[in-house]
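Every protein chain except one is present and positioned as in the full complex.
For reference, chains read A, B and C in written order, and residue numbers begin at 1 within each chain.
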Amino acid sequence: MTACLVLTPLIGVIAILMGRDPKATARLTTTVMLITGILLAGLWAMGIREGLSMDPIVLNKPEIRLGLGLYDGMSVIMMLLSVTVAFAAARTGSCEKRHEALWNISLLLIAAGAIGAFISTDLFFFYAFHELALIPTFLMIGILGRGERKIIAWKATIYLAFGSIVLLAGLLWLVSSSGTSSLAFEDLLKTSIPSEDQQGIALFLIIGFGTLVSLFPFHSWAAPTYASAPAPISMLHAGVLKKFGLYGLLRLHPLVPEGMSHWLNLVIVLLIGNILWVGLVTINQKRLDLMLGNSSVMHMGYIFLAFAALIEAGSEAENPVAMPAAILLMFAHGVTIAMLLGLTDRIEKKTGTLDLRNLGGLASLTPRLAFLFGLAAMASIGLPGLANFAGEVMVFIAGFKGWQARSGMGSVQIATIIALWGLVISAVYMLRAYRKTFQGPKGSHTTKAEDLSPSERKPAIFLAFVLVIVGIFPNLLLGLLGDSGSESSESRELQPPSKQVLLPDPEPKSQQAILAN
Amino acid sequence: MPAYWLEATVVILGLILLLMEAFGKSTSRELLRRVAIGGLAFTLVPLYFAVAPSPDNAELSRFYIYDNWAVFFKLLAIVATILVLLMAYDYRRVLNQFTEEPGTDHGTGEFYALPVFACAGMMWMASARDLVSIFVSLELVTITFYILVGYMRRQVGSLEAGVKYLILGALSTGFLVYGMAWIYGVTHTTNLAEISIAIADPDSGIAANPSPLFFGLSLMLLSLAFKIGAVPMHLWIPDVYQGAPTPITAFLSVGSKAAGFIVALRILEPFFASEITRTQTTLIVLIMAGLTLLLGNLAAIAQTNFKRLLAYSSIAHAGFILLAIAAWHPGDAGSLSTHQVVSLYLATYLVITLGAFFVLVVVRNSESSDEISAFDGLGQRNPSLAACATILLSALAGLPLTAGFIGKFFAFQLAISSASANKALWLGVGIGFIGVAASFYYYLKVVRAIYWREPANEEEVPVPQISRIVILSLTALTILFGFWPNPILWVIGG
Amino acid sequence: MLELLSWTMLLLPLCSAAVIQLLLREMADTAIRISVGSVAATFVIALLLLESEDRTLTVQWANAGSFHIEIGLIIDDLSRGMMIVVTGVGLLVHLFSLAYMKEDEARGRYFAGLSIFMFSMTGIVLASNFIMMFIFWELVGFSSYLLIGHWFQKDSAAEAAKKAFLVNRIGDFGFMIGILMLWGILGTFAFREMAGSATVLVDSNSTLTGIAVLLVFCGALGKSAQVPLHVWLPDAMEGPTPVSALIHAATMVAAGVYMLFRLQFSAGIEIFEGFAGTTIAWVGGITSLLAALMATQQDDIKRVLAYSTLSQLGYMVMAVGLAGDHSGEAGMFHLYTHAWFKALLFLGSGAVIYACHHEQNIWKMGGLFQRMRKTTITFAIGTAALMAIYPLSGFWSKEQILEAAHHDQPVLFWLAIIVATLTPFYMTRLFIVAFLGKSRGHGAQEAKEVPPIMLYPLFALSCMSVIAGFTPVAEKLSPAFHHPSHSFSPTNPVFLISLAALLIGISSGILLYRGRDSDPLAGNRLFKVFRNKFYFDEAYLVLVRVFQNAVAVVVHFLDDFVIGNLIVGGLVRSASGVGNLFRKLQSGNLQGYAFLFGAGIILIIYLTVFAR
Partner (left out) sequence: MASLQEYLFISGLLFAIGLAGVLIRRNIIVIFMCLELMLSAANLTLVAFSRFNTGENGLPDYNGQVLVFFIITVAAAEVAVGLAIIVALYRARQTVDVKDLTSMRG
């Protein structure tokens, strides 16, 4: 049943290929994403997650199954993210008639790829589905992109291909080193990988996944790509597809914890590169789209910080905050950046420029656009009440979880502190951009512009709604994440609520002891 | 039915075709082609029922082996030949221009008969287990191809390709027999099974001084590299592929290559099995693999001719397969053996490459050019053909969820899992990864032409009926195998 | 019931803001009514809660396995008193705004902003743990950003809003680190659980604790505009004047003091002992001095008040930092009285500005006493309270602070006395120049008394400015009020010294400014430094240019050139270069091919046979 989640968009692709009426394609795409969303909700509500036994075997030796299932809360949340952003993306942007079919097919393929990767329970398809987006991205940027579209299309494609290949090396090494005869995650988790191999595997995984996530210094593809690609493509890419790398690292971390911890300091240096280096690059951007692209790269540093905290702790049990923090922030960032990129596209459509020097004072002409953009901008710099803040604050807590007051600061704590400074940097560029676009006197291209029409507003309002809901009630998402939460909530009912203790104590025993008192 | 009748059947089929051509008055080419394809398709039936020759028949079973690999590679040969013949039909307009009487189909009868002989040769290669039978079957294929490559006598390119193929082929034959002579001299036998025993013996004179053995092995391996298109014997490939008639290029790149690989596997097996020779053999194959990967992929980057691009692509693919061979692995419960990986790779490669050549033939018919620029704006002129071409090209690049990924996935997996024992393999893996990254570039160059560029004219590119069906089914297979490679494994008997 | 009321108090303004923003964009007047109604309701609730018992209410906000972040309301002496200040001043400012913003097209947005602010401020006051406090801490910053930038079409307003947000972010940088470190040290975010847990650790980790406290203080540095992060507050005067009264004088800027005191109150005074407390007290003292000096040379009526606010906030911070027996309580007491009279002053100045057609320069005013007597009288009351004239509210609280300083840090005491001299001086200057003498500006000549809806809040605030300091009132309303250990006596040396300071300040002010048309001190070099705010803004501008913009340019260049061009581009170029090299081998010459065949074979044979 869960396979339908991937099949629906693919069927949509076939329907577009078969169909003759180009007008219907856009509507079809939206409908398909809606159906997928409803399916997801339905499956989750009915508790259908599809175990291993029903997945068809596609290869006997080693055993590879077309395993698609809602593996755990993380999968579900990433699925939600994909469906949410894809739905909004389907309603954003437009193109010439003759490219309409290609446009919608690309969109559906990218969405299907992301969904497939997130719900695969098998390493092979986990990797394979992600690549489904490569060619559509290449085509869409090349045909319909902004600016130096051809160069950028090449750069992004080769870069992503390179990252995928390094990743593949890591995965293959992992498989052969584990000696497993089945590539299902469940079976892989049962194996143990010799520690001398773990280091190498972990390095490959970090670089491979890192390239896909635009980890410094493998980031230079990302910003131009997001800036150049047509809005729905960049929304899906920056919002959803990029999260695949982080999802993968979190998913595979339990397999190579020792190897990862060997590279902890490397990860930290790189993530600081993301936050500080790219943050400074972002400050210096003169165009709104490039600024957003770079900011998205920068924010990946925060998710990596949560990952670093996880590495430092060694397992989820040691630092229960890190994983949920990373996932929540991934979700929040995905929705936010999608919203920002979608609205940026609108700004370009309405004013004909994205050069910050030519913009200004839009807020008085287009109050709705200004409000929605401002909301998303504020979300991305971590305004409480919007989803990103919840994620970020949890990331910081995760970063300090491993700190004991008696010892000096560990590298993760130092990274956390630097990341906190990154909040200042991101506020600088985001507010500057907002100020130059929407506030102050009118710029050379903004003497007249129309506000968003109702149909243009809808996707952004939808995303804003998601941001607010998750921002105010993060537990809606976090509650999906696992059983550990519900267990302790049962035990907590025995105590008065004010007695709940938040302890960074690394020894679970003493924590329990305090809880029991 | 003993299996060797299969080859006999195919040879007889070829003879019948020749006789029909020679003596049948005004036998239409259409009929020839139908008989050829029908006959080959019919051969598939006995292929299913055939049994190995009984061991009592010592004189034959000494030369002839009939195992899973033999079945599989015979199947590959027959399927490839059938598809090539189908392609030849849609290529006839080009072919007719350059043969005896331009514009007519006189003098093109052999074009449908000779591939059948080549097919027989390939089938025999799949079963050869003796240096003698290997040599003879190999030469049957090679000499047939001499004629086919230079078939378009009125086109300079085809003739030039024919001569190059002839001279270099003969040169490699020279190396082959000289190498065989030395191996025979050292091991006192031409039978692979006996060679295997001879070189495994740690107490023999061979172990004491294996140099002559390596001398022979090097020569033999390098001349096999000629067949499979590996460095340093790859040099003929771009020129010959470009000059030869397109169906023959396709045939060279799938049929001849596959047959070359099964022979290589058969010859290498004893050398990998023996402690004495394993290191050196791995070294040779690994050097070949690394150089082939590097050269095939990097030299392809700047190509502008699609056929030549496919030639370099064919070199590159040979490199990936060689990598899997260098990481020799007999297979166990959890992973595939080298044989299986090579077979899997070749099967998927056949599907994809033939698909790509079909697309080329269609475009060539319409645009009279093999250049990549002939594909400009195909996305607007024929969207479905463009979509199929894109899928096939992505598959060649090894994009996941297409058949092209499966082969690369397992080739790399094999290499990486053997790399823990032999660190040098990491180098090969590294070069392979560089190659994959580069390959994305040059395959997508064609995709770029198809979609980004504006078409020279707005006319729809016509697709003949046969090509349409074949391209669609090959594309469908490409996707199907990408999701579900198991059927190939069933045939191999994994 | 208590629970319901408390949650209502927190959430009502949020609902009001949401309704206004989402549904009532086009109906500004309905929006205003909703906003005013909500703040009135919260004020009533705050009054009702005065009699309730101490409680803490929590709900889980974010769970991660066994870890939880909570949202909770803490109802105790401190928060009850603070709520009265916040909702009381808030209500009056809302009422004042009704008239003040009547003509503004975007008044719906303005009132939505006020509602968000009320929500966030309530959240800070009631926060039961540090994370929640941080949440609302950020939210007040945001609402302040919205309201300062209300007239975003003006470059200056947009810049000021941005500056306020960014400077606060810098403070929050330290604040969050501090929160996290304190979490590590105390083992909890929740204020209720901090008590006691500190004493165990404080000895062995006093340096660490001190650093943590100082980092937490960074938050207060930004929010309460202490030197060196004070630069945003004067610029924030670009916002509508009622906003200045509510946010930038009475409530939000006091949040830093409140937060510090909340920490002191929960975790125990011990963690402020040592260098942390001393540093905080000194920062407060220096801020109060510098701000007072700067206030002496400002011409904009709101800026004078803004620097005065800075100066008074410095007092409060100093008091909390002194960590004396009850100095923290003294600081909170001053916070409470200051809120009333400073709101009064700001609203009064708002009325003046309104009457003078948005003229803010005091040298273009003058003679307003004749034209708007009621306003002038209320303004005078506020001024007197700020000067700490007996027996107005400011007197009582300032006296407590001076007492505490005298007791703990004599140097700081004398510093505070200088400030106590400067305060009457600049306020006298302001009052004489703006209200007395003859009208010097066009606006001032046409000024007339403001409408009653603006006057009522002024009356109410004057009333509070007078009575808030008396013990019976303060006991009831002031957050964490502490009876002075000894009753006030005229022979107390502290009182005498401060009285002298007051007299010197007033008399020098009168002497210098009576009947003047321009500032007699303007030419003086020293005072020029004051006028230019000690060149803080200029220094920051250089700092930002050099350390942020220049570095950003360099990094951007490196990113583009080294990573993008040299490394990535270089790899691509070398790949295609090697490819072209290989293509050269493909010469087309048959014999060349044969030669390479031979060469390859010889190489392989060499490697396998001879180099074995």
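Methods note: a contact is a pair of C-beta atoms (placed from the backbone, for glycine too) under 8 Å apart; a residue touches a chain by one contact, two chains touch by 3 or more.
Predicted model, so just to flag it, every value in this text is computed and none were measured.
Novice: Among the chains present, which touch the one that was left out?
Specialist: The chain that is not shown is in contact with B, C.
Novice: Of the listed residues B:177, B:193, B:273 or B:427, which contacts the missing chain in the full complex?
Specialist: The single option touching the absent chain is B:177.
Novice: Quick one: say which of B:39, B:109, B:210 or B:238 touches the chain that got left out.
Specialist: Touches the omitted chain: B:238.
Novice: Using the touch definition from the top, which of B:5, B:146 or B:426 touches the missing chain?
Specialist: Candidates B:5, B:146 or B:426; residue touching the omitted chain: B:146.
Novice: Which of B:52, B:94 or B:132 touches the chain that is not shown?
Specialist: From the options B:52, B:94 or B:132, the contact with the absent chain belongs to B:132.
Novice: Hey, which subunit C residues sit against the chain that's not shown?
Specialist: 583, 586-591, 594-595, 598
Novice: Just the residue numbers, please: which parts of subunit B touch the chain that's not shown?
Specialist: So the residues of subunit B touching the unseen chain are 131-132, 135-136, 139, 143, 146-147, 150, 153-154, 156-157, 159-164, 166-167, 170-171, 173-175, 177-178, 180-182, 184-185, 188-191, 238-239, 242-243, 302-303, 308.
By definition in this document, only the chains that are shown with their structure count from here on.
Novice: Quick one: subunit B and subunit C, Cα centre-to-centre, how many Å?
Specialist: Their C-alpha centroids are separated by 76 Å.
Novice: Give the residues of subunit C that touch two or more other chains, as numbers and ranges in rising order.
Specialist: none
Novice: Show the residues in subunit A shared as contacts by 2 or more other chains, in ascending order.
Specialist: 158
Novice: Spell out the residues on subunit B that touch subunit C in their complex, using ranges where they run on.
Specialist: The contact residues of subunit B facing subunit C are 163-164, 167-168, 171-172, 175, 211, 214-215, 217-219, 221-222, 231-233, 235-236, 238-239, 280, 283-284, 287, 294-295, 297-302, 434, 438.
Novice: Name, in rising order, each residue of subunit A that touches subunit B in their complex.
Specialist: 17, 56-62, 66, 98, 101-102, 124, 127-132, 134-135, 138-139, 142-143, 150, 154, 157-158, 161-162, 165-166, 168-169, 172-173, 175-177, 179-182, 197
Novice: Using the touch definition from the top, list the residues of subunit C that touch subunit B in their complex.
Specialist: These residues of subunit C touch subunit B: 575-576, 578-580, 582-583, 585-586, 588, 590, 592-594, 596-597, 599-601, 603-605, 607-609, 612.
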